[in-house]
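One structure below.
Excluded from the complex is one protein chain; the other protein chains are retained at their positions.
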Amino acid sequence: MQNSILDLDQVSVSFDGFYALTDLDFKLYPGELRSIIGPNGAGKTTFLDVITGKVKPTKGNVKLRGKNIIGLSEQKISRMGVGRKFQTPRVFENLTVQRNLELTASPTKTPWALLTKSLSSVARDEVFKIMEYVGLAPYAKLQAGSLSHGQKQWLAISMLVAQSPDIILLDEPVAGLTDDETSKTAELIKSLAGEHTVVVIEHDMEFIRDLGAPVTVLHQGQKLTEGSLEEVKRDPRVIEVYLGQTDEN
Amino acid sequence: MDLIFSQLLDGLSIGAVLLLAATGLAIVFGLMGVINLAHGEFMMIGAYVTFVVQNIFRPLGGFAFEAYYIIALFASFIVTAIFGVVLEKTLIRRLYGRPLETLLATWGISLILIQFVRSVSLAMVIGIAVTALLGWVLNKFLPLPLKQASFASYLKGSLWTVAGIIGLIAISTTASIGRFFSNPWFGPRNLDVTPPKWLQGTWGSIAGIELPGIRIFIIILSALLIAAVVWFLTKSVWGVRIRAVTQNREMSNCLGIPTDSVDSITFGIGSGLAGVAGCAITLLGSVGPNLGGAYIVSCFMVIVLGGVGNLLGTIIASMMLGIIQSIIGSGSLLIAFPDMPNSIRSVVEFFATTSMSYVLVFIFIIAFLQFKPTGMFPQKGRSVEA
Partner (left out) sequence: MKLFKRLVPWILLAFAFFILPAMANSELFGFSQFRLNLFGRYFSLAFVALGVDLIWGYTGLLSLGQGIFFSLGGYAIAMHLLLVTKNDFTTGANGLPKFFENYGVDNLPFFWEPFWSFPVSIIAVFIVPSVIAGFVGYLIFRNRIKGVYFSIITQASLMVFYHFFNGQQKLVNGTNGLKTSTTEIFGLVAGSDEAQILFFRITLILLPFAYLLCKYLTSGRFGDSLVAIRDDEPRLRFSGFNPTPFKVIVFVVAGGLAGISGALYTVQSGIVSPQFMSISMSIEMVIWVAVGGRGTLVGPIIGAVLVNYLRSLVSEALPEAWLFVQGALFVFVVVLMPDGIYGWFTKGGFTSMLAAFGIAKKTATYPKLDFDESVQEESFKV
């Protein structure tokens, strides 16, 4: 059995007595593609917050490649190879598309290096390749703030690709995208898996089906079940939390 | 020990004034995210309203004069609340969600208010009235095609400028008529408010220590008002609406809560509290146009120290600030403990002026924030940082 790259062990997060996550166990293996679904308030975003260091768990362990990352700052965890896209696309609105990508693509992130060295031509080529792929190349010199919602989503995902972390966490990557864009995103994500480890949180079941990845269902801060989408869909507990009734009668 | 106790009482009353003002500021900041740098000037307006009420009642004498202060309390609340509502409706409304911009704009307002109090005269009031009336009429009776033209906003701006210039001319012409028109009402100098007799003197004594009426009155006043604010925010219909809007503006809007009115009322109440604080200040010292500046930084410190939107924190922080300032700043520690070691004595002496007590308090607060960056009573939960 392969060693897990990310390992959550009995993680709980409480906000003033309200438990957003309860004793969550979660393992992720290198190169894996995993989807996470769950109704609103299931703790999906908090789950990402814990992994990326935004929220400190009340109890439990989070290990990245066997190393405990609890208490590390967001930037340290990010430098260890964890990248995240937020629920709403967060881009640097007053920078151009190209500069957004170049900034995240930069391998060195210290002030001194940014002042004295320019970006390597390899990294710059990579940025252009990404822009070509997602169709943002014509907008390279445009301020990111003037892009449409869908374009911002793409840019946010592109920034992650440019950053090229080992683990890519995507929070609702296709919210507000058209069907065409959605299937293209699914393609992109599938191509990322393997080289990267990818976690996708989505409500769009079509999209989850497109991904064809194992699904983890979260409910009230706990892992309800795990398996392929078809298996999960048949699970009476899943039907209950989504539809609010059981098949028992 | 008596000295320390009376300084403590002094500190408590200063803290009580701070508490009133800071609560107003905290309501506006905590509930609306607006930094109001003109808050100190609202205190100043409250103080001047007290002065005006006093002068109206003085000739009446007797019981009427004794009661003026109570009326002044209400008047200062109402007048400053009106100022606040007008400010919210005209300016703050345009700047929601941009706290740094509101900070700058309200600083501009505070400058205008300070100078207004210094130089307001009958001529000036006439000039302002002329400008307001003219600007309104000109824009009201603008032909419809012009109103809908693409350059309408620029045109309106120019019309207001014209009205302003005519207003200026009106000021200078009326001012040249005579001193009756041009004399400033208050002027730049400090004015004094005489407390009514029942507030002067002492209100009994505890264990041989006299209780000065003014101090006790301020402390009671502040306690009552804070209780009223708590009741209003938690129990009254409008209070519930205010809290609803704070938590989810869109949802409140959908539920039929008039969010515009809620904003105005919130801002009005915050400002009104500043007015009452100003009214209380008149009992402690003289009234001047620069009164607000002295308190505004302390008010912000109270909020930072106590944590935003936390009443208990605000109370403790303001009392602490008041007491530290009065006990250390007055140098009464030196008198109360005459035989402290020399090294400590020199340190205490170093800080034993009003100026240096500020230095001490602010350094203390900045140091405190190193350990508790979110104040004594931080807010928790996922709403804290988006």
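Letters A and B mark the chains in the order given here, with residues in each chain numbered from 1 onward.
Throughout what follows, a contact is a pair of C-beta atoms (placed from the backbone, for glycine too) under 8 Å apart; a residue touches a chain by one contact, two chains touch by 3 or more.
Remember, it's a predicted structure, so these values are computed and weren't measured experimentally.
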Response to the item:
Out of B:60, B:111, B:165 or B:209, the sole contact with the unshown chain comes from B:111
Discussion item. Can you tell me which of A:56, A:79, A:129 or A:237 touches the chain that was removed from the display?
Written reply: A:79
Worksheet entry | Hidden partner interface residues of chain B, rising order | 29, 33, 35, 91, 94-97, 99-101, 103-105, 107-112, 114-116, 118-119, 150-151, 153-154, 250, 293, 297, 300-301, 303-304, 353, 355-356, 358-359, 362-363, 365-366, 369-370, 373, 385-386
Practice prompt. Identify the residues of chain A touching the omitted chain, counting contacts across the whole complex.
Written response: 52, 54, 73-75, 78-79, 83-84, 86, 88-95, 99, 102-104, 106, 109-111, 114-115, 118-119, 139, 142, 145-149, 151-152, 159, 163, 176
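The working rule: only the chains that are shown with their structure count from here on.
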Worksheet item: Using the average of all C-alpha atoms in each chain as its centre, how far is it in Å between chain A and chain B?
Response: 47
